[in-house]
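For this view, one protein chain was removed and the others were kept in their places.
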Amino acid sequence: MNLKNRIQQLKELNSDLHKEDFLLTWEKSEDDLKMVLEVADILKELRDQNISPKVFDSGLAVSIFRDNSTRTRFSYASAANLLGLEVQDMDEEKSQIAHGETVRETANMISFLTDMIGIRDDMYLGEGNKYMREVADALDEGFEKDVLPSRPGIVNLQCDMDHPTQSMADLLHLKKEYGSLENLKGKKMVMSWAYSPSYGKPLSVPQGIIALMTRYGMDIELAYPEGYELIPEIVEIAQKNAKQSGGSFKISHDMTEAVKDADIVYAKSWAPFHIMQQRTALLKASDKEGLKSLEKRCLLENEKQKEWEYDNAKMKLTKEGKALYMHCLPADISGVSCKEGEVTADTFEKFRIKTYHEAGFKPYIIAAMMFTNKFKNPAKTLNKILKRGLKRKGV
Amino acid sequence: MNLKNRIQQLKELNSDLHKEDFLLTWEKSEDDLKMVLEVADILKELRDQNISPKVFDSGLAVSIFRDNSTRTRFSYASAANLLGLEVQDMDEEKSQIAHGETVRETANMISFLTDMIGIRDDMYLGEGNKYMREVADALDEGFEKDVLPSRPGIVNLQCDMDHPTQSMADLLHLKKEYGSLENLKGKKMVMSWAYSPSYGKPLSVPQGIIALMTRYGMDIELAYPEGYELIPEIVEIAQKNAKQSGGSFKISHDMTEAVKDADIVYAKSWAPFHIMQQRTALLKASDKEGLKSLEKRCLLENEKQKEWEYDNAKMKLTKEGKALYMHCLPADISGVSCKEGEVTADTFEKFRIKTYHEAGFKPYIIAAMMFTNKFKNPAKTLNKILKRGLKRKGV
Partner (left out) sequence: MNLKNRIQQLKELNSDLHKEDFLLTWEKSEDDLKMVLEVADILKELRDQNISPKVFDSGLAVSIFRDNSTRTRFSYASAANLLGLEVQDMDEEKSQIAHGETVRETANMISFLTDMIGIRDDMYLGEGNKYMREVADALDEGFEKDVLPSRPGIVNLQCDMDHPTQSMADLLHLKKEYGSLENLKGKKMVMSWAYSPSYGKPLSVPQGIIALMTRYGMDIELAYPEGYELIPEIVEIAQKNAKQSGGSFKISHDMTEAVKDADIVYAKSWAPFHIMQQRTALLKASDKEGLKSLEKRCLLENEKQKEWEYDNAKMKLTKEGKALYMHCLPADISGVSCKEGEVTADTFEKFRIKTYHEAGFKPYIIAAMMFTNKFKNPAKTLNKILKRGLKRKGV
């Protein structure tokens, strides 16, 4: 289908993304998600055809990274740049944020000429998403009281609960692999824990995956060693979603069993929910000894779960032995990035390029979240972009 | 008044800002300051009307921050971006500046395609403004000798003597609050020291305020505990300005007395001038023990001045009990950002949003300083911008 027709079809969606932050996929309607997927894909297509979708002549896209990041940082920068915004990092070390400024004040101080704010805050359970909402409230107040000329939109670049730019990129990847969202119906997807020699990895990816993928009629199996629970409220959301979408959701504790007949395997390490709770408490108390001792215990516990490695033997058990392997990257690859890890080198290598494709959707997903936040009628604006036909590269 | 008429009125100003660095307000004429205020306000209005004032298709705006900053950093980035310049931080840790490069050389090396340089250097008394002038001299030489295609303008983003982007934003705030600069005549403004549990805060804000506000016929009272003197030469400038403008300037040592019948109270902590001198000497000598001992003495001295807190009781003493409270932010708010500080939480809360408005003028003040440095005839260029009618956001 050509771009014009694809843009035309957006008009059939009843989405409500304008001026709404993108914090959790489960706060968004089916049409909202379809809109983001489709706008992302159209923006990608425009750029691939050397048509610039720049919609800002100036403006800042602030990024607040409270945890390290390469791919999300570059994805955010790419998205902002594509639309014409300049990234300005809010580096808390460089800033006075540590010197007693409140979130409320800082949120306004960085937003006078800002259109979007992207936030990664995934270190503390119960904190990341809360922080984003504090920023959101401050921006609401600033806009209402004429401090800000417009209300910057917020994009969740990973929190303690969800990682929507990741899960939406994953979903767009699946849509491309299977041709349509409809084709995902009845597919078996395993979101599996996997062994990693590290500790304390965020829960946001598996949580984001089960909460989102259950909305498309898939049979989602969440597999992990006993004890490696996710946040219960989000598991409930997945259960509810599965019921509504005509799919299913179950939890199991044997990787080998879980991957049987799977169409898709997403194998990734995370820290148990109750450990993250303890860790957050220790971090808040600055209890270094406690943290060390917790880490030691957890790594010992992890050690017992080395069989949770995705390999060719397990691969063979999947549907026709050729399930799609997914990962948010970087993966802990046995013998490559660690001695023993989430996936064997040969299994990973078979899907390496596919995981790159998967990652490649993220800049466009973020751009689409920005675009739909800022433009009430995305189809109309996209049509203007198409008509304008401005070259991205060249004179 | 509509934009066209406001731009027209700029032509009546006899200002001389083109190719002149903005280092100290007291080096600028009344018309220079009016021009900056008015261009700032017009740029804001243009952006609010979604008209892009971009005047550069490329070019760098270098920033050199020798001290931490959030709001000034973002203000500078926003201003540069609004006009079409890209911020490039001159990070001295990342650079080779510590490896024996002279200021003279570095100033040229970072300026080949640079239009503006913003500098914050407020740590050492007698050094910050001097450093800016060293940079300026180097740029002059580079331009004269064809090293640089144009002479980058310098904006003082806070030095040991003045903080002109702050004081000019404050002045624009006052102009808006009272309707005009003329209406400031006869108003009583108290620039008051206030207690803070920290030590070594720069003198540039109070100095900038008394030197600037005395030019508008106001009755300025500088209040501080004995011993907390500012740089004498700048106090003299304030005295001279007050005389010339038909206002008054006096120094007092009792906050409660000072705020009586005040229209405006700017209550902010700073370190005593003679302490900053000692501190600079110790810093130059890398005398860590000396610095620690100085800090200890100063904090003990500060402790005695806790009654210098702006609160509702003092507020009541002001003109009709409703003086305008001002602060450059972040404030040390008792019970919020510190145990005891510059202002009580309830008093601050009454003016919190107003202090945000005050801060919101800074990006436009900086943009106006850039604009007037780079365009000989601001009215002409602004008219072209208006005529062009380029959208800031949208296609």
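Per-chain residue numbering starts at 1, and chain names A and B are given in the order in which the chains are listed.
By our rule, a residue touches a chain if its C-beta (ideal position, glycine included) is under 8 Å from a C-beta of that chain, and two chains touch if they have at least 3 such contacts.
Computed from a prediction, not measured in an experiment: that's the story for all the values here.
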{"item": "Chain not shown: contacting residue from A:G84, A:G217 or A:P272", "value": "A:G84"}
{"item": "Omitted-chain contact residue, chosen from A:A281, A:L317 or A:V336", "value": "A:V336"}
{"item": "Selected residue (touches chain absent from view) among B:I7, B:L60 or B:A271", "value": "B:L60"}
{"item": "Interface with the undisplayed chain - residues on chain A", "value": "47-48, 52, 54, 65, 68-71, 73-75, 77-78, 81-84, 86-87, 329-330, 332, 336-338, 352-353, 356-357, 359-360, 362-363, 390-395"}
{"item": "Where the missing chain touches chain B, by residue", "value": "55-60, 62, 86, 88, 90, 94-97, 99-102, 105-106, 108-110, 112-115, 141-142, 145-149, 374-375, 381, 384-385, 388"}
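By our rule, only the chains that are shown with their structure count from here on.
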{"item": "Inter-centroid spacing, chain B versus chain A (mean Cα positions, whole Å)", "value": "41"}
